[in-house]
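I'd like to ask you about the structure that follows.
Note that this complex is displayed minus one protein chain, with the remaining chains in position.
On to chain A.
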C-alpha cells in the first residue's frame, strides 16, 4: 500500500476511533451503566459524573504513561542492568564504565559550556531586539524576520551555517562568509572553523543562538509591552536616563519571564542533538551528551551505557522539572 494512502487511512481510522471511543463510551455510561431514570436516577447521574472525567482522560493518560512515564523507569532499569548477561542487575557498573571514558567528560564539559552560553546569549540578544524594536514603526517586520529561524529545522540550519563556515585552501577564493570576512579583516590564511579545538564549540552554539533568539525575543517583547506605563513615566519624571529605566524599572518587572525563557532554552540545549550530529558528529572535541547517547545506543549498541547517559540528561533536567511543577501548582491556587 502506498504510504500516502496508508497515512490518510491512519488519519481517518485514528481520528474516527478517537471520536467513536468518546461518543460510545459516553453513551454506554449514560444509557446502560447509570441511566438517568428509574428509582435511582439521582444517584446514577452522580456516579456517571464521577466516571466521565476518566473516560475523557483515558486515551491521553494511557499514551502519556506508555510513551513518557514508563520509559523513564525502564531507562533507569536498563542503566542498572547488563545487556550481555541477559539483563542481570549490575549496580552502577555502567556509570563507572561511562565515567572512565574521556569522551563522556568531554561531552559533560561541552554541555556545561552550552548550558551557560546559549541561554545567556539568546536571552541577551532577544531582550536587546525586543527593546530596540519596541517603538519602531517597522518593528513587527524586523521581529518577524529575526523570529524566522525558529521554523527552520536544526538540520537545515546546520547546512546553512556549514556554508558560512566553509573553508577553501589558502590561495583560492573563499566561499564561506566567515573566512571571507576573516581574510578581509587581515587574517593570514583561511581557517577550518569546525575543526578548531575548543572554539569550534562556539561555532556550533552560534547556530542554536541564531535559532533561539527569536523565541526569547517574542516572549520578552510581550513581557515588555505588559509593563505598566505609569512606572516608566514616573521614572522619566524623576529624571531617570534610558539605561536606568531599562535596568532599574523594566528588568525587575520582567524578571520572572526572563527565568521562563532561560529555563525553556536550557531544556532545548540539554536535548540538542541534530546540530552536533549534522555538523561534526562529535568529532574534534565537540561531543555533547545527547549525541554521545545516540552514539552509544545506535552506533556502539551499548544500551547499558547509553541508558546511563540518558539518565544523566534526565538528572540535569530534574531541577527545571521540579521548578515547573511548583510554579504550576502555585498558579492553580
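Throughout what follows, a contact is a pair of C-beta atoms (placed from the backbone, for glycine too) under 8 Å apart; a residue touches a chain by one contact, two chains touch by 3 or more; residues count from 1.
Keep in mind that, in the parts below, contacts and distances are computed from a predicted model.
Enquirer: Per UniProt, what's the omitted chain called: "DNA ligase (ATP)", "LacI family transcriptional regulator", "Putative phosphoesterase" or "Carbohydrate ABC transporter permease"?
Expert: "Carbohydrate ABC transporter permease"
Enquirer: Looking at A:44, A:174 or A:191, which makes contact with the chain not pictured?
Expert: Touches the omitted chain: A:174.
Enquirer: To test your reading of the contact rule: which positions on chain A touch the chain that is missing from view?
Expert: On the chain A side, contact with the omitted chain comes from 3-4, 6-7, 10-11, 14-15, 18-19, 22-23, 26, 30, 49-50, 52-54, 56-57, 59-61, 63-64, 66-72, 74-75, 78, 125, 128-129, 132-136, 139, 142, 144-156, 158-164, 166, 173-177, 180, 210, 213, 215, 218-219, 222-223, 229, 232-233, 236-237, 242, 245-246, 257, 260-261, 264, 267, 270-271, 273-274, 277-278, 290, 293-294, 297-298, 303, 306-307, 310-311, 313-314, 317, 320-321, 324-325, 328-329, 331-332.
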